[in-house]
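With one protein chain withheld, the remaining protein chains of the complex are depicted in position.
For clarity, chains are labelled A and B in written order, and residue numbers in each chain start from 1.
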Amino acid sequence: MNMHQRILRLLRQKNLVIGGSFVAIIVLMAIFAPLIAPFDPVSDADLMRSEMRPDGTFIFGTDTHGRDVFSRVVYGARISLSVGLITQIINTFIGVSLGLLAGYWGGKTDDMIMGLTNIMLSIPVVVFALAIMASLGPGLINLYIALGLTNWSYSCRITRAQVLSAKKADYVKAAHSLGYGHIRIMFGQIMPNILGPVLVITTLGAAEAILLEAALSFLGLGAQPPTPSWGGMLSSARNQFFTAPWLSIFPGLAIFVTVLALNLFGDGLRDILDPRNKAKNVGSKPK
Amino acid sequence: MNEIKENILGDIEKVEPLLKVDGLCVSFDSPNGPVPVVRDVGFYINPGEIVGLVGESGSGKSVTALSLLSLIPSPPGHITAGRSIFEGNDLLKMPNKRLRKIRGNRISMIFQEPMTSLNPLMSVGDQIAEVFRLHVGSSKVEAKELALKMLKKVQIPAPEKRMKEFPFQMSGGMRQRIMIAMALCCNPTLLIADEPTTALDVTIQSEIMDLIIEMRQEFGSAVLMITHDLGVIAETAERIIVMYAGQIVETGSVNEIFDAPAHPYTNALLQSLPVLGRRARFGRQRLQEITGTVPDPADLPAGCAFSNRCPNVQDICKDTSPLLNETNIQRSVRCHFPLTLNSDGEA
Partner (left out) sequence: MHRFILKRLLQFIPTVIGVTLIIFLLLNLVPGNAALSSAGRLELDPEVVAQLRKDFELDKPVIVRYVNYLGRLAQGDMGKSMLRRYDVSEVVFGRLGATLKLACAALAIALIVGIPIGFISALKQGTWLDIGLAVVSVAGVSIPQFWLGILLMYVFSYMFNILPTSGYGGGAFSNLILPALTLGVGYAALLARITRAAVIEVLAADYVRTARAKGLSALAINLRHVMRNSFVLILTTSALLFGSLMGQTVVVERVFSWPGVGSLLVESIFQRDIPVAQGCLLLIIMVFLIVNLVVDILYRVINPRIDFK
């Protein structure tokens, strides 16, 4: 292997390393927000220092109400990450359960679930989330629900495929004839197989959910002021954009970095977990 | 690893070989550094001759063949040393532009997988015509006519209709006929067939072999027939080259190889064959499998590559690599204890 390819390989792993470290930093930022943020994100308002440019005290400047933008961005990580986490837990739970049901029972149950999955895939995620928001009304909790219900088709399909192949495996039949519970055996076979793909799906799904939360909050449908959500901050800063651009630049940058980190991390995970990619890199002999 | 081959160079003047490969080394990049998959391979092919290149999968035989036309995927593959003299020019040093004039024209190739070796979105007629357009410079209409002629030559029924069909509409045997037609368009002096029958049904296999032989008689091409199955070439090849773990371990005429194998590996290969007409070795009724597995090219044994599977292994085999000993121009063996010298019996 020459130098060039050595660097390439490092870079490939760097996806995971760089993405992972940024995700870790953002997670720590969210957990230790009270220690990091110099001001309270909501109550430390002072109209006397409204819309001040970034300086030594307020490194990201202040907003219209005189609140410290940096502190609000730090606290905003809590909302974005919780959106990523909660929606993906709901999505994975729905997807894996439906996939298990469809694969295990087959027949009409399978047809129904797969029909539903296909219809879900034919409705763009944003549109589906908007439909739920239209029904439930604006608000952060509703947003969790909306995003949690929209993006489970992929984990459903993968789980179903794994159940079907596990069902065919001879040793499952054999174990069954020995009186072992079918479900217990299949779980032993299925879980390790879907863990990798589901991990990749949830990481990339979290990135997508955070982006969507920001977009919907920007539309005014998500967290309502004064909650410090990045999308919400951008939404309230719309009218001050030309006069106080720092109000828009920093929350936007925070979203961008978070989503980028998750995407890099997810890509890196996929490179490691996908056997097809692995085979490509090992330089196996051609047929 | 480099062996001196002066005597072979001296002998070779008698017949000018069509292709002469010398000291070919190919390695593939892996995360743990380059892995040598072809190690110092040298052989020759005379005009019009059929030579069999035999070895298990992973022995480096396909990589050797692909390297001759610089067709190995690169990266990760690299030809690290060697010469391949074809009609007086070194194929490996040739600029791409000149090499392209030889590919599909003077030297053609047939591949193992007829299912995937044809472009699925192009009619087979167009795929054959492409060769005439490229190397003969025919017009579109001429190329189509010539392609139709080729289809007739490889005995495809209803060729006019087949011209317009796509590969997915054809059986494996039919597709391999198309591949052969494509390879013979420009009347090549050398045809490299890389496991041409492996992916086919047994009944189709012999049809395709017969076709290759027939075509070779018609076109006079030399054939390098690569296979893992000695049985396939028993009836057709004139000389055989046996490869193991990236090296040539034995060469010889078909009779020599079948009647008196010198290398324990060749012997084992023969014993794993079902009884085969006149070439069968008498007294061997039971099929024998070779114990153990082909060594990982990234982790070769210190001495002889076959030492971990060899029934006659001695201490020297485990730490000293044997050289390729040539008894004459076409007979050679890479073994410390060649069978023909040690055992009498059948040899």
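Rule of thumb we're sticking to: contacts are C-beta pairs under 8 Å (C-beta built on N, C-alpha and C of every residue); 3 or more make two chains touch, one makes a residue touch a chain.
Bear in mind the structure is a predicted one, so any value in this text is a computation, not a measurement.
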Per the touch definition above, residue among B:M94, B:L134 or B:I213 touching the missing chain: B:L134
Sole contact to the chain not displayed, among A:L28, A:I89 or A:I123: A:I123
Sole residue of B:P73, B:G220 or B:G292 that reaches the chain not shown, by the stated touch rule: B:P73
For chain A, residues in touch with the removed chain: 4-5, 8, 11, 115-116, 118-119, 121-127, 130-138, 207, 211, 214-215, 218-221, 231, 234, 238, 241-242, 245, 248-249, 252, 255-256, 259-260, 263-264, 267
For chain B, the residues touching the chain missing from this view: 69, 71, 73, 75, 100-105, 108-109, 111, 113, 116-122, 130-131, 134-135, 166, 168-169, 179, 182
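Convention: only the chains that are shown with their structure count from here on.
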Chain centre separation in whole Å, for chain B relative to chain A (CA means): 52
